[in-house]
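Below is a slice of the complex: some chains, not all, each in place.
In order of appearance the chains are A and B, and numbering begins at 1 in each one.
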Amino acid sequence: MKSRLIAEEKTQTWILVFDAGDEVASTLKKFAEEHHLAGSSFKAVGALSGVKVGWFNRETKKYETSADLKEQVELLSLIGDIALTPDGKPQVHAHIVVGKRDGTAHGGHLLEAHVWPTLELVLTETPAHLRKQHDPESGLALIRIED
Amino acid sequence: MKSRLIAEEKTQTWILVFDAGDEVASTLKKFAEEHHLAGSSFKAVGALSGVKVGWFNRETKKYETSADLKEQVELLSLIGDIALTPDGKPQVHAHIVVGKRDGTAHGGHLLEAHVWPTLELVLTETPAHLRKQHDPESGLALIRIED
């Protein structure tokens, strides 16, 4: 594990309120690009009319769909961060937990989620830039902190 | 989706330590009223002797009880925010995930939760006021950010 102090004083806190019908992953990505976010973390609650989440398969090195829920669910937790890809674009990494009508919880890596009626997300952007590098073992771009 | 920068510098961070027997929703509401909170977000962990959570029914426009657990559970995640209702009172919006004795996770919109032996909540209040407006489609008051 490596660590880095990313803010000693000035951080920016944003609230993002999603509208009914918004798709979460693409809306968040667009927001990150428009605001040039490079070192953010966030958390959110809300409700969704549908959600698709993934599980990373170590053999294929790809995300497979682990749940594709076409029903109204409570968004219990959406936690994630934003860092820069190797070519300098902001990349959103978000994991999600939802609650179904029977109270059971389900979740995974956020692939797609449709808001209804609202989603309230609080995001903190720090002055530090987080950078990702290609990780040959997993095939993913992972945040790398220089020694 | 609309967004707003709610804190560029001064935020207040609180720790709330609940006692055995405290009911979470009412205690948090009372704290928000006493401290005139108007733009907060929070997260918590702990354990509960019982919890009741809800799922929003789009047809009836009401929360129905999706799980009513009368047993000791680990509080895995309590995430939420506090904003002002149309008539200016702080309203707590909290979603909860719990873990049962068999390790399965359950959760929903927080209706009622009884602490045992503790619950540790970290809350950040920003200088901005978040305001809710009545949403005719869902029948709920939702946070609204002016253009």
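Everything that follows uses one rule, which is that a residue touches a chain if its C-beta (ideal position, glycine included) is under 8 Å from a C-beta of that chain, and two chains touch if they have at least 3 such contacts.
Note that the coordinates shown come from a computational prediction; the quantities given were computed from them, not determined experimentally.
K.L.:
Total copy count of the complex, if 2 are in place?
P.N.:
Here the complete homo-oligomer in the file comprises 3 chains.
We take it that only the chains that are shown with their structure count from here on.
K.L.:
With centres defined as the mean C-alpha position, give me the chain A-chain B separation in Å.
P.N.:
The computed centroid separation for chain A versus chain B comes out at 21 Å.
K.L.:
Which bits of chain B are touching chain A when the two form their complex?
P.N.:
1-9, 11, 39, 41, 43, 53-58, 64, 66-67, 77, 79-81, 93-97, 104-109, 124, 126, 128, 130, 135, 137-138, 140, 142-145
K.L.:
Which residues of chain A touch chain B once you look at their complex with the stated criterion?
P.N.:
Listed in rising order, the residues of chain A that touch chain B are 9-20, 22, 27, 31, 43-45, 47, 72-77, 97, 99-105, 116-118, 120, 122.
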